[in-house]
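Questions regarding the structure given below will be posed in turn.
Apart from one protein chain that is not included, each protein chain of the complex appears where it belongs.
Labels A, B and C are assigned to the chains in the order they are written; within every chain, residues are numbered from 1.
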Amino acid sequence: MNRILTERFAEIRSHSEVICSDLKTEDYVVQPIVDVSPPKWHLAHTSWFFETFLLIPLLADYRPFHPQFSYLFNSYYEAVGSRTLRSDRGNLSRPTVKEVYAYREHVDRAMLVLLAQPGLSGETLALIELGLNHEQQHQELLITDIKYILGHNPLFPPIEIPLQQRQVSYADWVAVAAGIYSIGATADSGFCFDNEQGRHAVSLGAFNIAGGLVTNEEYLAFIRDGGYHRCELWHSDGWAWLQQNAVKAPMYWHERDGDWLVYTFAGLAPVALNEPVAHVNFYEASAYAAWAGARLPTEVEWEVASGRFDWGARWEWTNSAYLPYPGYQKAEGAVGEYNGKFMVNQMVLRGASEATPAGHSRATYRNFFQPELRWQYTGIRLAR
Amino acid sequence: MNRILTERFAEIRSHSEVICSDLKTEDYVVQPIVDVSPPKWHLAHTSWFFETFLLIPLLADYRPFHPQFSYLFNSYYEAVGSRTLRSDRGNLSRPTVKEVYAYREHVDRAMLVLLAQPGLSGETLALIELGLNHEQQHQELLITDIKYILGHNPLFPPIEIPLQQRQVSYADWVAVAAGIYSIGATADSGFCFDNEQGRHAVSLGAFNIAGGLVTNEEYLAFIRDGGYHRCELWHSDGWAWLQQNAVKAPMYWHERDGDWLVYTFAGLAPVALNEPVAHVNFYEASAYAAWAGARLPTEVEWEVASGRFDWGARWEWTNSAYLPYPGYQKAEGAVGEYNGKFMVNQMVLRGASEATPAGHSRATYRNFFQPELRWQYTGIRLAR
Amino acid sequence: MNRILTERFAEIRSHSEVICSDLKTEDYVVQPIVDVSPPKWHLAHTSWFFETFLLIPLLADYRPFHPQFSYLFNSYYEAVGSRTLRSDRGNLSRPTVKEVYAYREHVDRAMLVLLAQPGLSGETLALIELGLNHEQQHQELLITDIKYILGHNPLFPPIEIPLQQRQVSYADWVAVAAGIYSIGATADSGFCFDNEQGRHAVSLGAFNIAGGLVTNEEYLAFIRDGGYHRCELWHSDGWAWLQQNAVKAPMYWHERDGDWLVYTFAGLAPVALNEPVAHVNFYEASAYAAWAGARLPTEVEWEVASGRFDWGARWEWTNSAYLPYPGYQKAEGAVGEYNGKFMVNQMVLRGASEATPAGHSRATYRNFFQPELRWQYTGIRLAR
Partner (left out) sequence: MNRILTERFAEIRSHSEVICSDLKTEDYVVQPIVDVSPPKWHLAHTSWFFETFLLIPLLADYRPFHPQFSYLFNSYYEAVGSRTLRSDRGNLSRPTVKEVYAYREHVDRAMLVLLAQPGLSGETLALIELGLNHEQQHQELLITDIKYILGHNPLFPPIEIPLQQRQVSYADWVAVAAGIYSIGATADSGFCFDNEQGRHAVSLGAFNIAGGLVTNEEYLAFIRDGGYHRCELWHSDGWAWLQQNAVKAPMYWHERDGDWLVYTFAGLAPVALNEPVAHVNFYEASAYAAWAGARLPTEVEWEVASGRFDWGARWEWTNSAYLPYPGYQKAEGAVGEYNGKFMVNQMVLRGASEATPAGHSRATYRNFFQPELRWQYTGIRLAR
């Protein structure tokens, strides 16, 4: 079993570096907004996870790479000790990119020693699995953060980034009958985060859910119909956000002489009409749905119907707040900070996106972001 | 039927003025924080509702009291026209309190004429009922805003305010069996807001809910056990709120020489140990629950169990975000702005409080506030 | 001597109340911006000065009016003890206006007892004189703060306020020859603040200074010539201020259908073309001067030439920063906080304004404000 896990470890750790392979050194360093972390921070932080939760407690004679990295690359684990302010990550020119890669190598080598040890406990194996899924989450963020860094640079530089190809179909509405359904992960469904666990019954009325995602062409019709100027379509907080930020279109869209261009990893390009819209926030998704005479699905509806449409190209906003499932229990200790403490002021997204690494999505997955955020590959599926 | 409605109209309108009867002129004017409106604003705004939605459209020959009051006393109805910034209400010394009372009298007289007309349509009667319930909501806010204004004045002035006496019992835990239940208002349940409508089935696992509210004595034990210093008990956003504001106790509590005093309408007084704790926000309620090895109930659990305990002394935080019930539809036009546009970033409170006027509470009532707010009579009921 | 001082005391104290005689109770309470204090605060604070620096230390058996007023009505005297935040003054509905007037009466009565005592020391008499000049400074602020409160109310209420009539001439340029001059107050020039003292020699080149103030008509020409859109006329900080606040005209000006109206104590009225412009800040004054091919005078130039033109209608911005004169010494103790600690980040104004009470102006007077402020009766005199 360890051999398979070792291969998986090597493959996933390597994929983070593949994502960054076309970056310039300078691209690893900057943090244009607080939500976007410098790529070198992601590379170090994911290594810090393995060092802190596995190598230091479990590998005899392990020597931490650097005494201050625990402080520098902790993200939000208050229990582990003080940490640099999240807003300061982009102010740190040191450690250099080269040192961060050396840190990764140091951690990987030690992890391979640990993985080669016979009789690793189930708890240890679960922690390694958590670390790998954590790394995959940061691979997604690496892609979206690199996009933000380059897509907000006035030179709009092109770059090679490995995106996942996902099936995008434009099928009809799917009708789901009223009834009692079950959602959530079961004990034997393989790895999942604690926030998915606790399969439980839900009662649903009949509803319809769109077989496809809203396209750029459809979203353009909303813009051209004055969608960003009609307050009755918006939440009160959404309307305030829109006006404070003078928003007129999804993130990365630029109007030039009446045409809409969009930043892609190939540089600025015309908006592709038949692609699903991306980089809209919850407020925009909700306003679009109101304009279209529909609504966003709840996460329960989404999960129940998810076997009947293609998904995986865009994270899809639901009209569900991120809250614990019945019987949810936080894990003990620092790992327990992973999910529970974020269960307020965020909305649930379901699905996955073209930035999600292969093998890191499932129908029970619960992603979550604040309703005003747009830098993920977020899209819109309608319900009614 | 009109006679009963007329009496009800007179009684409710009069009660707003009873609440203010012991105020000094100066107390009507100030707005110490953006959430707290000047009492004279409440008195005028509730009149504006009747003038705008009933008198101007329906009463022939009605002359608005003042051409600019529509602009001055609109609260959030974007559809009705521009309005003063909410944060500016406390900067307006004019119109004077006397003029506001004249405005009320002018509106009341005209409303009595309208109410005396035969054959008022069902829609008109529903709007009047909405206006009266709207006024009762502002009666609650009048009390809590007056408390904020005087309770944050260094002189801690006492004042006469009519509070409701509610039964407060400290019964045992109530056990509720798993099953399919129904919540929400039905067509024939009398007046309710649109956000309560749409009775629907919910599936619940078995749970226990406390028969009584958390007392000041219990909350003091949480404080003394370091509750405000243990990050593992708090939501991430709650911990940030606590640190930014250096919070150490509920609103209105003051430590003097090791004892806790609290502002009441009778002035500063020792904290009454056996009373239910008040003026805690959602973050504090959640942290207390975590400390007590319990959790907050969901609004579904609360409503299902509400027949089995006393409630009405404190608004009770639930762990449910404020979201639409299945099939929720916004009303058309300006009245449609009443509820729907706030359905994001707020948490649901259930019950009522000692500031809630008699006849303005029911088990299906859904109140909602941002999780950081504390100036309402908010309390804690545990579940597990 | 005491009899004259007693009459002077009574007259000046009374004048503060004359200024407020047409206010409504509500007008005394609000603080729309941090720089504008509630009128009742001014009335109390000037009394606090006499209570704190004269009655408590010098009058046997004096009983302070209220134990907390020392805390409530201290302005910026850090040495005297903690004080309410300046930004909180408008949040205090209590003490009421009536109580503040009772406070004034209490202090006045005690001061009359003190003034009747024989053999008051020179130091005591100087403190009383300082208190009276302090009250006169606040009389000016009372007028400008009332103007701000009512001039920013959407109802633009008219009010009776006693303004001083000052000679306004439009004479030619005054030529001053190069030479060594003296400025500042001498020991025998009567009362002056410490910041005026230390008459000293200054060396000046030849210059011309305008005999009259810039008029509204001239300022309108600047506006119509795009003065608010030409960055080369502005200081860098002025340009940033203008853009952040979308400024297009002096404070209190409103464009309606192509005409300019202005708030006066008689209500909204057309801009009077031949009156001197008022309510411009240092940035606007400087930009106007650059547009007119001139500059602002220094305070030295102004004082040297001040005998050769009419002044007193507007406080006149100079291009001098507020800094100590050679040999300046702060007084010991709390009174020493009067002036010295403000000698950075402010610009000097010379002259007086129609809000300055009679007998409170002289050529050596140094007023000072931050360069962005406009709520005083500030105007423009050119030099070259």
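Definition applied: a residue touches a chain if its C-beta (ideal position, glycine included) is under 8 Å from a C-beta of that chain, and two chains touch if they have at least 3 such contacts.
Everything quoted here is computed from the prediction, not taken from an experiment.
Novice: Write out, one label after another, the shown chains that touch the chain missing from the document.
Specialist: Even though it is not drawn, that chain still touches A, C.
Novice: Among C:33, C:202 or C:247, which one is in touch with the chain left out?
Specialist: Final answer for the missing-chain contact: C:202.
Novice: If the hidden chain were put back, which of A:21, A:96, A:169 or A:186 would touch it?
Specialist: The one listed residue touching the chain not shown is A:96.
Novice: Of the listed residues C:38, C:238 or C:276, which contacts the missing chain in the full complex?
Specialist: Touches the omitted chain: C:238.
Novice: Quickly run down the residues of chain C that touch the omitted chain.
Specialist: 76, 78-79, 180, 200-205, 231-232, 234-239, 282-283, 286, 319-321, 323-324, 326-327, 336-337, 341-345, 347, 371
Novice: Taking the full complex into account, what residues of chain A touch the chain not shown?
Specialist: Touching the missing chain: residues 24-32, 68, 71-72, 84, 88, 90-97, 149-150, 152-155, 157.
Note that in this section only the chains that are shown with their structure count from here on.
Novice: Which neighbours do chain B and chain C have in common?
Specialist: Looking at chain C and chain B together, no chain touches each of them.
Novice: Just give me the whole-number Å value for how far the CA centre of chain A lies from that of chain B.
Specialist: The separation of the two C-alpha centroids amounts to 37 Å.
Novice: Which parts of chain B, given as residue numbers and ranges, touch two or more other chains?
Specialist: none
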